[in-house]
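What you see is part of a larger complex, with each chain still in position.
We call the chains A and B, going by the order they appear; numbering starts again at 1 in every chain.
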Amino acid sequence: MTKWNSGIVLENKRIRSTDIYIMKVRLKGDVDPSYPGQFVNIRCSKGTDPLLRRPISILRFDPAENIFEIVYEVRGKGTQYLSLLKQGEDLDVLGPLGNRFCLKEEYERIAVVGGGIGIFPLIHLLESLPEKVFADVFFGFRDSDRILWEILPKKDNIKLYISTDDKSFGYGGFITDLFKENTSDKKYDAVYTCGPKPMMKIVAEACMAKDIECFVSLEERMACGIGACLGCACRVQTENDKIGYGHVCKDGPVFNARKVVL
Amino acid sequence: MNEKNINLSIDIQGLKLKNPVIAASGTYGFGREYAEYVDLNDWGGISVKGLTLEERIGNPPPRTVETPSGMLNAIGLQNPGVHAFIQNELPFLRRFDTAVIANVAGNTAEEYATMARILDKADIDAIELNLSCPNVKKGCMAFGSTPEGIFQVVKDVRRETRKPLIVKLTPNVTDITEPAIAAQEAGADILSLINTLLGMVIDIHTRKPVLANNTGGLSGPAVRPVAVRMVYQVAQAVSIPVIGMGGITSGKDAIEFILAGASAVMVGTWNFADPACVKKITEEIKAYMIRYDISDLKELVGKVEIY
């Protein structure tokens, strides 16, 4: 079993009229499995511009078929390149990279809070949730068009709360407010969050105040994606309470909120 | 001419390389990180992440930003220190058949000398003095920008070690031959160049530099023409061998540097785009040699024919 290094695009389609795409890729060779929280680093050009790979979370992985899926929003040159790939084309992809969401055997009730492109790694987590674990899921979207019904998990043990920034669906306002309003009386075993930093910070602080384990999945600009360049530094608390740097691609992307400075 | 008869190996002032392709410092960690993706035995050598006397935590993030066909970095020499390197990283690297080069940076000439003394006793193949890191406040590029600064540091280091001594030059100078000659006169065995060009990117929305360090070092294909020019100039000006780097992505690029005067090359930023590039690069060099009936790579060094 080896690390992923190339695949073939099976499907690459735009989600309705959004700038969000879902891509399905079959990996070549006998590859390592992946786990919720991990990501891939994809080469997005045939030349030297863009030069660096682009990190994208793994949405799903099917070990039987060696197929993984990603969802991505077109932001700049790299993701535009991805959006133009056609079925049958090769994909140069490194993975699975990074650590995983830590879901302990004994957990029974968790919450998940995601915003924007931060929801994708969380969906991987939710889809692989054991039946006995109950999850309250809080997802914030910019507007109702961007609510990705196509990939939102529908399971009995999952309760979905949705907010939109423009008030076009569900709760109108910050997902963090919706989260706080609905959880003041609840005690989760753990809370998992991914999205804009200010959102994660609020979630993390709310959890720490109640002494709930909170796991944040960070983003940082990356060059290598495998821990070699030390480019993707994030501030962490070291043992002796000093500030040090962890690396999102290798030590993360998932960090215990207590150990990281948001 | 066939694959069998081709000699890619080279001995540059005692630094023995089985092929001329070396991982550039700072882009390859301590090799460990890439071992899952690449056979480290494929490299002629690996220059490890820049070491300092004491551990350094490096600069605050963001530390990197992409630019057209290049990138800026301001890692700030995050590393565990020279002792920790020898203890924790070197044994792993030594399992592979590849030359290990210790890249070092200091705040003072004395620090450079101390590290050289320590490394002289370690199981490494060469010491590379980084006199050209643009991303730390003290030392380093401050020395590297003047011939006098270089001369002093190299002289002090030379006294402490008999290992092959590589001096790495900064391209941020008016005349690259001056520091090159200074390093040679002070006793350098080999020169390596280029380190990064000082650059800056501003985020127009936050109106701040993207890098928390404000400026960073430009590397990658964007700088290649500048690097080739400087390698050519230096190779003309000195009599010691040169290791060329800056934007190499292929065997074609490597041969460009070799023709310009480099005895070996280093590959940095391109590892991020293509972790498996070392194998392709050596294969392409071989294919070129077969095509042009060249049995020994040394025949190509400096063979550019100027108009």
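Quick notes
The working rule: contacts are C-beta pairs under 8 Å (C-beta built on N, C-alpha and C of every residue); 3 or more make two chains touch, one makes a residue touch a chain.
None of the values given here were measured: they were computed from a predicted structure.
Beyond the single copies displayed, the complex in its entirety has a chain composition of A x2, B x2.
Methods note: only the chains that are shown with their structure count from here on.
Remark: chain A and chain B have CA centroids separated by 36 Å (rounded to whole angstrom).
Of all residues in chain A, those touching chain B in their complex are 3, 5, 43, 47-53, 92, 94, 220-235, 243-245, 250. Residues of chain B touching chain A in their complex: 26-29, 33-34, 36-37, 49, 57-66, 68-71, 73, 75, 78, 220-222, 249, 269, 271-276.
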